[in-house]
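Some notes on the structure that comes next.
Yeah, one chain of the complex is gone here, protein chain that is, but the others are all in their spots.
Take a look at chain A:
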Amino acid sequence: MNVSRRATTVLQYAFLGTAAFLSIFPFIWMAISSTNKSIDIISGRTGIGDAFGTNVANFFSQVDVPLVFWNSTKLAVLATLLTIVVSSLAGYGFEMFRSKARDRIYALVLLTLMVPFAALMIPLFMMMARSGLINTHIAIMLPTIASAFIIFYFRQSTKAFQTELRDAAKVDGLKEWQIFLYIYVPVMRSTYAAAFVIVFMTNWNNYLWPLIVLQSNETKTITLVVSSLASAYYPDYGVVMIGTILATLPTLLVFFVMQRQFVQGMLGSVK
């Protein structure tokens, strides 16, 4: 009994250790590579080199870093806030207001999850072009704001929201928007936090749609810049590594800051 339990523990740790190593290794290698010259990276050097300063200097001289980060940050933060406001309202509405049409509309919303973005791209592009929005950041945000997945996520989480709270608030004379703002939002804090992390990551890493919409060096985001650096005939991998590190940092930061709430939110707990 004791032996088999110990064996289980060992197996568990071995499994978790392997999984952790597999997830973390690319980051470690990215960090190590950023200190090496391009030619050493290609030859697979695993030691820490002395080219970090040169790589950073080259990256900053090749890329307009403040502008690119401003573009990415502005896009990701604005799109995330808008998505969360719109989609959480929708999720709340779908769960709270009963009507015959509700589940049919909801099914339609979920159906959009099954359409791959590649199929929507050309019609969307034509819409944006006709509205004169090509090469604007608005064109990138608009299609992402009503996110079927986040609506679904909020509706599922709202099922755990006690309707007694809403009834009591109604008796106390609160209007629907006040209930949403003063009761629902604080109670669903961790759901919001998890949604924020997910949506922020999606928007920050968004690649295909910005690539199609954006037309000039002045509007480009960090993902496009890294992609362009990496596709040269002879890419400077040291510079590419600096780019990927800088592109990864904000999502890591957001995740670590909100880690506790994120885990709670994913577990669906309501306090």
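To be clear about the criterion, contacts are C-beta pairs under 8 Å (C-beta built on N, C-alpha and C of every residue); 3 or more make two chains touch, one makes a residue touch a chain; residues count from 1.
The rule is simple: contacts and distances are computed from a predicted model.
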### Task
Match the chain absent from this complex view to the correct UniProt protein name in "Cell division protein FtsX", "acetolactate synthase", "3-isopropylmalate dehydratase large subunit" or "Sugar ABC transporter substrate-binding protein".
"Sugar ABC transporter substrate-binding protein"
### Query
With respect to the chain omitted from the figure, which of A:L16, A:A57, A:I105 or A:I122 is a touching residue?
A:I122
### Query
Which residue numbers on chain A touch the omitted chain?
42-43, 62, 121-123, 125-126, 129, 132-136, 208, 211-212, 215-217, 224, 227-234
